[in-house]
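So, chain A:
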Amino acid sequence: MSIYYYLSAFLFCLGLLGTIFKKDLISILLCLELMLGGVALLFILFSKATGFLDSQLLVIFMMIISACEVAIGLSLIIALYRKKQTIYTDDIKIITE
Partner candidate 1 sequence: MLEAAIEILLKTVVILALPLGALPLIIHVERRGAAFMQKRLGPNRVGPFGLLQPLADVAKFMFKEEVHPTHVKPFFYTAAPVVALVVALLPLACIPVAGPIEAFGRTIFPEVFRSDMGIFFAFAVSALGSYGILLAGWASNNKYSMLGALRACAQMVSYELSLSTSVVAMIFVYGTNDIHQMISSQTGYWFGVIPQWGFFYQPVAAMLFLVGIFAESNRLPFDLAEGESEIVAGYHLEYSSMKFALFFMAEYIHMIALSALFIIMFFGGYSLLPGFDLIAGNNPALIVVLQVASLVIKVALMIWFFVWVRWTLPRFRYDQLMNLGWERLLPLGIANLIVTVLFVYFRNR
Partner candidate 2 sequence: MEFAAFIVFFLIACTLAGVLLGISSLLGQKRKTVREMDIYESGVNPVGSATRQYDIKFYVTAILFLLFDVEIVFLLPWAMAYKETTNTGFMIGGFVFFMVILLVGYIFVINSKALKWEE
């Protein structure tokens, strides 16, 4: 059971690495999803260790929020792709048209 603590820490840091390192926006969103998974795992481990059920409920609400975040994030990526024909972070530098 104790190995999962290290696993959640690893997932979080790997997601952080991906968000920094990746070039196109969709992969950044993928790695954000990875970070969320790591943190949710940590919540459940703490709920098992401390016997405090509320952290499991918090994971339920986290799933709702991650669904909304992915929905709106991908809509923004589509709108950006439609306007600028690229989703690479290096090409999106100019705010105005």
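These made the cut because all candidates are chains of the complex that A comes from, given by their letters.
Some notes on this structure:
Note that in this section a residue touches a chain if its C-beta (ideal position, glycine included) is under 8 Å from a C-beta of that chain, and two chains touch if they have at least 3 such contacts; residues count from 1.
Given the structure is predicted, the values throughout are model-derived calculations rather than measurements.
In the assembled complex, chain A touches candidate 2, while the other choices in 1 or 2 stay out of touch.
Put simply, chain A touches candidate 2 in their complex at residues 60, 63-64, 67-68, 70-71, 74-75, 78.
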